[in-house]
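To start, the structure itself, in structure tokens.
With one protein chain removed, the remaining protein chains of the complex are shown where they sit.
Order of writing sets the labels: A and B. Residues in every chain begin at 1.
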Amino acid sequence: MNSDRMLELKFSLLRGAVAILISIGVAAIFIFTVSETPWDALYQLIISPFGNTRQMWNILERMIPLLFTGLAVCVMFSAKQFNLAAEGCVMLGAFVSALIAIYVSMPMGIHPVVAILAGAIVCGLVMLIPSLLQTKFGASVLVSTLMLNFIIQFVIQYFLVHVFADRTQGALMTERFQPTAIIPFIRFETNWGLAVGLVMVVLVSLFLYRTRWGYAIRMVGLNKEFSAYSGMKVAGVIILCQVIGGLLAGMGGGIEMLGYFDRFRWRLLPGYGWNGITIAILAKNNPILVPFAAFFLAYLSRGSMNMAIRTDMPFEMLEIIQAAIFLFFAAEHLMAKTRQKMVVKKAKQEMQSAAKGVDETC
Amino acid sequence: MRTAERTGLTLDIKDKNVVEMRGITMIYPNGIAANQMVDFSVKAGEIHALMGENGAGKSTLMKILMGMERPQEGEIFIGGEKVSLNSAHDAIAKGIGMVHQHFMLVPSLTVAENIVLGIEPKRGGFFFDEKGAVELTRQFSERYSLFVDPDAKIADIPVGMKQKVEILKALVRGAKILILDEPTAVLTARETDELFRQLTLLKEQGFTVIFISHKLAEIKQITDRMTILRSGKSMGVHVTKDTSEQEISRLMVGRDVVLTVEKTQARPTAPVLKVRGLNYTNIWGKQVLKNVSFSVRRGEILGIAGVEGNGQSDLVKVLFNFEIPDSGSVKFEDIETIGKSQAALRRLGVSYIPEDRMVYGASGMANIEENLISDRFTHRRFNTGPFFNTTAIREECNRLIGEFRVLARSRKQRVKMLSGGNIQKVVVAREFSSDPTLIIAEQPTRGIDVGATEFIRKKMVELSSEGKGILLVSADLAEVMEFADSLIVLYGGEIVAYFEDTSSLTDLEMGEYMLGLKKQSEDEIRGAVHE
Partner (left out) sequence: MLAQIMSSVFTTVFLASVLRITTPILFAALASAVSERAGVANIGLEGIMMIAALSGVLFSAWSQSAFIGVLGAGMMGVLVGLMMGFFYLKLGTDIILAGIAVNMLGGGGTIFFLFILTGQRGTSAAVLSRMVPALEMPFLEGIPVLGAFARQSILTYVALLCVLLVYILFYKTPLGLKIRAVGENPNAASSVGMSVNKVSYIALGLSGFLAGLGGAYMSMFAAMGFSANMVAGRGFIALAAQTMGRGEPLGTLLSSLLFGAADALSNHMQGTGLPSQLVATLPYLITIIGLSMYTWRTIKKAKRIRKRHSEPANSGEES
């Protein structure tokens, strides 16, 4: 690795750490102004997730859907496509997988695979809508995908109420999934979806950095004009990255549904898509960093949960921390002066050694 | 050292330094040291040239003087008084005004609105006084004989007038020291003459002018003294009339410039590109190409000359299918290419060095390797199954970096960290190495250092002698006249002249065609078609 990149890496690690510390600091300020038992709240938020094995496994369990939406957003943001439909796709993928888990009979082992793939494929196809509207008509993908999220939510509500509701139940939910469709647990309530997620991390990393399609996606993200000029099919790349994003998010939805629930009962969007954006930012769109970012967010989520259960602070503290991380982590100029100092110091050293070199040759 | 005379400080006392910059060092966030311990001083009432090649640090030094960049080290004195300039606002308050190379104007606003931007006259304490703005513009315009139409929209006025608007902007804000950053780069010869007359007038009225340029003839013509910068360092102050052109160029580049590349008589063969009856109207509804027909033959460099904005860049955009023409045909080896994708063009063997290298030619945030393979990453030899063959890619890139002498720390270095010349070498390395049959080279050496320029020109000559067809579009008259085997002149979107042999052509003759004073006969122009 050359020294320029070393300097960059050192600096981004430093800045990332500072951003996270600031965000937790913001949380601490809230806790100390609001809570009656601030030290306990802080303990629950930060330390308790590592309290025992069960807690730790729970973090891993919470990571599962985040891995998928994080990867989905990474792929789409790599091409600078601000597609926010990962949120809707999680719900849709989960719904389609649930239907297959209920109404189609298949042998153990194959059943969840088919159900999850079906959900993923439907989501991939749905992503054709915003991406085609954008490439053919120029409609902002940001606006259209946000609208799409609402549409997905209401359409699923319609089917849930009018077609697939289990009338024997008091609350609104589908019938029970067939046992063959359930994803087994590794330990406690953490299912094998975690392993699938980690495999996907490797596959998506290889895809983005070691294949021609991934290369094209990244190049379009860095400079669209350059990509078109070089002969890449930019519209195709824009569609491709969103379809892949849809596939991944849909897969995450299916795995979450079949790994954690026994009936479909979501009436509202689950929020994992938004978390996916936070993760992509923390991972700087690099899929190999997604597990770390997802782990961090899952840890915060478990911490917030513990805090909400055991103290007077609400769970939504998580959203405040997340927004703060979002703002500070993506702040390019945060500590710009420090960076400038590092660069100047290095440049001066080089100027001096260059001058020395000249002296020696003279 | 001069001491400040705070009282009685007037700018019309000759031989007094109105601007003095001492020991300026500026290092950009990407680590490039643009100025290293530069001293720079300008006397009141002179026209002072700031010379140097692109990348020598002229613009940076002036941005510092304008308060737009802050140096790590150094002091600035204006009229003998030490100042700290933290924004353009501070510099303007000290009587400094700058006309930037790329005009700083808002296209949808009128001339008057642009001139009063930031110091708008008000009506009733709250509302914008449009009439007042127009009146103010008229006043200044008449006082300094810089005639502009206050009500015209910037988008609708010619380049020469835009420049006057820029000068007026500075004068209205009370500038006594005017910095002009390569003001003639966009002007025709006649507009340049007019500008020089106006600058002389301003000088007579006591204004001080700092004139940034790298054109020797202009410097000799108009300036009193000059400061020469070379790779961020000052090469001293010189009195213009006592310094020979050879000496200046030696100070600028560190050796006597030899820009003649050895070149044998071209032996063109069959046409590779046939353009027939091309008409094109741009999105603003202006027809910018009118019935353009010509052919590029194998083994020749066909130059396209013309004052900028006469259809050259539109022609290139149409040829590379970024725009669709209204009518006409473009045939590459008898295959119609209009409507085909850039990918298809590249497959046919067309390569293109675009004018705007940081937008089209290269991707600054991507590394050198990623830039070098952008047109060939789908080739079988760079892929094994679904994956990249990283060994093959690495070998290809190392070969190209070596062959085209790209100076970089490694092939994984980001392109934006390279110097202009090296970025262009990356672009050229990719475009020349794709085994093209036709190369469209648009301003291939603009704004890059002499070494890279020489290298690129040599390569072009080499490729044409290997039988490739090269279409060279350049605003640098010396370049097209010296390197093109045959030459087309575009004026107002039309071909007004075609010269099959450029060797006997004079600058004067070219100038007349470029400015639309002369036009060849239909028959002579039809010679470009080669049928």
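Definition applied: a residue touches a chain if its C-beta (ideal position, glycine included) is under 8 Å from a C-beta of that chain, and two chains touch if they have at least 3 such contacts.
Note that the structure is a prediction, hence the values are computed from the model and not measured.
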Among B:Ile64, B:Ile78, B:Met98 or B:Met161, residue touching the chain not depicted: B:Met98
Option from A:Ile47, A:Val161 or A:Val199 whose C-beta touches the chain left out: A:Val161
Hidden partner chain, touching residue among B:Ser108, B:Gln265, B:Ser504 or B:Ser521: B:Ser108
Of B:Ser41, B:Asn279, B:Asn383 or B:Ser465, the one touching the omitted chain in the full complex: B:Asn279
Residue touching the undisplayed chain, where the options are A:Leu14, A:Met106, A:Leu206 or A:Ala331: A:Ala331
Positions on subunit A contacted by the hidden chain, ascending: 30, 34, 82, 84, 133, 136-140, 142-144, 146-148, 150-151, 154-155, 157-158, 161-162, 268, 274, 277, 281, 313-314, 316-320, 322-324, 326-328, 330-334, 336
Sites on subunit B contacted by the missing partner chain, in the whole complex: 66, 68, 87-93, 98, 100, 102-109, 113-114, 117-120, 122, 126-128, 169, 173, 279-283, 285-287, 326-327
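In this section, only the chains that are shown with their structure count from here on.
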Distance from the mean Cα position of subunit B to that of subunit A, given in whole angstrom: 44
Touch list for subunit A against partner subunit B, complex: 2-5, 206, 210-212, 215-216, 218-219, 222-223, 225-233, 336, 339-340, 343-344, 346-348, 351
Contacting residues of subunit B [partner subunit A, same complex]: 27, 29-33, 36, 72, 320, 322, 341-343, 345-347, 352, 354, 359-366, 370, 373-375, 377-378, 382-383, 386-388, 390, 409-410, 412-413, 417
